[in-house]
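Note that this complex is displayed minus one protein chain, with the remaining chains in position.
Our next item is chain A:
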């Protein structure tokens, strides 16, 4: 047992010892310890270095509000930075390290920043990263290099670089009453609601439910408060309408009484159970909420208030009573309110000596004087701490006579020896969730605190959250809130008797002791009182601006301890009252949330994947798969030793030479059926479909309402009132929604049904000079000759006993056919086609070859229909019917959309025989040093086996007029510059003689 560990009491199990590692050294603790309590018990006072000045820092608090003692927890190679040591439960094998120090915590070279303090005050980053506005370094890259080092010196923990192997999950919950906070108020509320039969969820951030009952030392219902709480928790656990969620932070309160919570399921376990997630995100829809989130203690702002050993009084009381740890042997107390007296008494009882109680007030109640007497200490009323002494640990304090009304110090400073200073600047109710839920908080002058706003969602407050700081009130309010929340009427309540510690709830309005030295307001972001005043002198008067300029309250602790002191100091600088300055609205999350828990199962292998019916065949036949949206499609069917380019060139040559086959099942397919089907198509496509004969297909183009191109594809007329529309793979969902919107909202009179049938059909496109012979050899029930199956014709037949629908259309530019069958028979028909193709050297080809052939043909896809191009830009104006209005027809001829200098589709040929890059710019004059003057960009590129050149499609200003002219590709990102020729986008077989046959 260490000197800092008390003999008995608290939640720790002294019978068992746990070993863990901090900064490479092994320490021991007990089950129930947090990393902070265990290290304090081992005499560790230095936990980290501060953000900006690299000052030594210890532990300030005992909970989620901790701004100083941030550590990185290592799980194998995975690192989780910036975790308060106060919420890390130790377990055997825990490995943690301190942050923001080099080379070690005790000897940190950047601590010289403290000497440069005046240079890195408020607004440092804004001022610095603007760079010099005059002089030789103005606007130079040198400054950007400096920025990297400056940013590295500041900051917190370092995130890991390896994937996090831990499992996370998401859960939905519905309940009648959600109780947030399981202190005396929350426990009573949950019990009252549960007894009325309500479905109750009780969540608390701590591992042990009970809140202040675990450390108050009070007596409830004749039992020590901690035992009363444990009994209440047991009763709740036994009820089947109650779900207890310990280690759960309710971090967001959204509209519709929807709350978000993070449950740390297995962080505290050395060996999580099989399948147990690390964290779980809860989305809780509650009919009613009880907010019993308690209050957070505020520090006092005075020089040296950040020295290791200076701690919040309530936190020290917790360490002594709940963890059996003394934060110091000789303890001084500095307060502006009554609550610190109880802490002094608790530490005395636990074995510490109390050196002095320094109180800014002069009028001390008899109860408090009684506490001071029991603590066997000297009382210094009307005094304040003006300095702290020591290096990496506190050795003493300096006090001076202080007038609370004027803030004036007088008399000679006196030194007091102490290794720990407890401070209390009053208490702020934890109103964050109420603030998130809607209205603005109200300042209460008597309590010197912001109180929760009036509810504009269904919640009821209870306990310290409402500013009722005594346990007696908490239990009464908790009971009433539980009844209200469960919809029951309040009646007589036999409240358990509470032997509560005495003390008035309010605090003296003293937030800062103005004396020379650095007085910290925001410990985590190293914002001092002088920084706040500097920001005010520089003209920042709005609390929102001040917050951003000084970064006050913007660290990972979200200003839980610094918010009110910061406002008070700013109000003083402005010469206003705190309520006039106002508070910022709290936003989710209340405390840090792991990104993994937000993603839950929606990543990696568990992302939805769409596989075509022939997927397994592709894998079995050497395809490298490529993700296209949610779909997986073959990229190439590579042979051993082939590069991607070699593979697609081979596949393209084989297709153009004999025949190739590609899986086109991913194309969006929509059945458009009904008496007005043709009319609908005439309205949504730019060209006519009512004139299309049954058994024929037509290429169609859709515009958006604003006249820009939207999607293209072929639509097949299968019957008088029956069409099969195909869309691009990427736009299938959008087109479907587009049709549904117009049918329901704009043209409800049209009698048409649209049905997505993408997944019902398997499709294969077979093309090349031998394609027809292959089909003829395997299709039964129909001929496929030119007369029976002309270009854009449709026939029905069978392949290998399966009904198929064949349309003769071409994307590759070859004589080609799209063969569709029921999805379940996709592989069966595909294999029959492959078999039939063997005598004709049929090859399967992937997306690369598909893209190559379409680039050679100059067909457009989503890369060209990019939401900025018009039909004219893409040379598709021949498809714009003049005989009828269609979606986009009214807007497509606007001035800006028909200008001559618009980007138009062109072909580009590399003149230096090197590959081109998608996204590269096209310029008229090459300037590698200072690239500028873009006249367009490359949308798609490939090596063209047919031309023997590297080619690309591009969108270029006034493109058509530039055919035959020289230009350059300029791609500074990839360092690719070189000459190109601008040509027509029809690279290959412009007359279409191959596909017409």
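The definition used in the following text is that contacts are C-beta pairs under 8 Å (C-beta built on N, C-alpha and C of every residue); 3 or more make two chains touch, one makes a residue touch a chain; residues count from 1.
Throughout what follows, contacts and distances are computed from a predicted model.
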{"item": "Omitted chain (choose from \"sulfate adenylyltransferase\", \"Cell shape-determining protein MreC\", \"Sarcosine oxidase subunit delta family protein\" or \"Butyryl-CoA dehydrogenase\") - UniProt protein name", "value": "\"Sarcosine oxidase subunit delta family protein\""}
{"item": "Identified contact with the non-displayed chain, of A:383, A:683 or A:857", "value": "A:683"}
{"item": "Candidates A:446, A:630, A:746 or A:783 - the one touching the absent chain", "value": "A:746"}
{"item": "Residue among A:7, A:255 or A:363 touching the omitted chain", "value": "A:255"}
{"item": "Residue in contact with the excluded chain [from A:270, A:456 or A:490]", "value": "A:456"}
{"item": "Hidden partner chain, touching residue among A:445, A:577 or A:705", "value": "A:705"}
{"item": "Chain A, residues in touch with the chain not shown (by the definition above)", "value": "254-256, 258, 438, 456, 683, 705-706, 737, 740-741, 744-746, 748, 885-886, 889-891, 894"}
